[in-house]
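For chain A:
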Amino acid sequence: MTFEPIQIAWTLLGLFIVFNVGLLLTSTVRKIGARVGKRRGIRFFQPHIDLIKNYSFRTNFSHGIMFYLAPVFRLTGGIGIFVFMPIIYGSAHFSNFSFAGDAILIMYFIFFGTLGMALGAGEGAMPFSAIGISRGLSQVTAAEIPLVLAFLAVFIQNNSFSITEIVAAQQGGFLNWTMFTNPIATITAMLAFLGAMMRSPFDIVLAPQEIPVGPPTEFHSSFLGVLSTNRAIFPIAKTILYINLFFGGATNWPVLILKAFLLYMWSVVVGTVFPRFRTEQSIRWFMKYPLILGILSILVLQLG
Partner candidate 1 sequence: MVRKIFVIILLIGLGWFFYGMADSFHGSDSLNMTASYYAENGAEEVGAANLVTAIVVTYRGLDTLGEVTILFLTAAIAAFFLKSKEEFSKRDVKPSSELLQTAAGMLVPLIFVLGVYVFVNGHLSPGGGFQGGAIIASGLVLLLLSKPLQKVNSRFFALVESFSGLFYVGIGVAGIFLAGGFLDNSILPLGEFGTLLSAGILPVIYILVGLKVGSELSGLLTKFQETQEEN
Partner candidate 2 sequence: MDFGLVAVVVGFLLILIGIWGILTQKNIVKIVIGFSIFDTGLHAIMVGIGYLKGRTAPILDSAVSPADALTSIVDPVPQALVLTAIVIGLGVTALMLAYVVRLYDYRKSLDISSYEDLKW
Partner candidate 3 sequence: MSLKDIEKRTVIGPMGEEIEIDPLRDYYCAATPDLKMEQRKSSIPIIEKFANWARSESLWILAFGTGCGGIELRPLVTPKYDVYRFGIQIRATPRQSNVFIISGYLSVKTLKRAIRAYEQMPSPKYLLALGSCTINGGMYWDSYNTINRLDYYLPVDVYVAGCMPRPESILAGFDSLKQLIKDGKGEGAAKYAEKFEWYKKNQKQIIKDWDMPDYNW
């Protein structure tokens, strides 16, 4: 596929939509949390205000070059995932730059942001952020175990890495979504999804009481602004990836937003029910049930 400049405009549009959807999703989730506590909760555009406030701080200071670049790495990671993935099946405009790579690229691009964040937190010389980073990395790599197995199952099933082909295979009724053709793989993927979403039971990384907000402690004003921009885009981009691989992708924006919202809710619901894991508990947990399920999902394919 040749690369026309107009494609950039469409991608920016897609990005803007996802950015706003992300912010709104976070506010709706916090509103639901408040409603559960019989509180009216925040205004649904409060995240927007917080973002603008963060950008409008006057003074800031930097711990060093890597601290300065960490938010840039982080946001590049977030946007990169969105950019390299076809969002809306069928529309050429919204398949962004997916010609550059396939699902493997996205799987590994997630770590680009993590590395940047980790380096910035490290440069901040704040011991607690370093502890947060070490916990975060351990958990993320442990969460990768079921993720790799689930993704492998999908790639084997469709005998292709390119997301468009995988989504194409799932069109025509929800019965041939991967959720139904290979349910075990989907369950494993969903468990892995929890690990990556930084929500309890796997939120020890940002545990407010123990280490003040973990890695991003030292980030403030515009640095924090860039980070929270990524906080909006990155979860949604990952959810889109899961939608494309397991839940039949989306042919139009409303379906996409609905599915994203439901998947997002899955991690929120589990979060409110389960208490927080210690890091080695989460590692051991990922090496128990999700691992067995993942192996099963591949064996099912091989035998079936």
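How were these candidates chosen? In short, all candidates are chains of the complex that A comes from, given by their letters.
Simple rule for what comes next: a contact is a pair of C-beta atoms (placed from the backbone, for glycine too) under 8 Å apart; a residue touches a chain by one contact, two chains touch by 3 or more; residues count from 1.
Given the structure is predicted, the values throughout are model-derived calculations rather than measurements.
S.K.: Between 1, 2 or 3, which touches chain A here in the complex?
M.R.: Spelled out: of the options 1, 2 or 3, chain A touches 3.
S.K.: In the complex, go through chain A and note every residue touching candidate 3.
M.R.: 30, 34, 37-43, 46, 49-50, 52-54, 56-61, 208, 212-213, 217-221, 224
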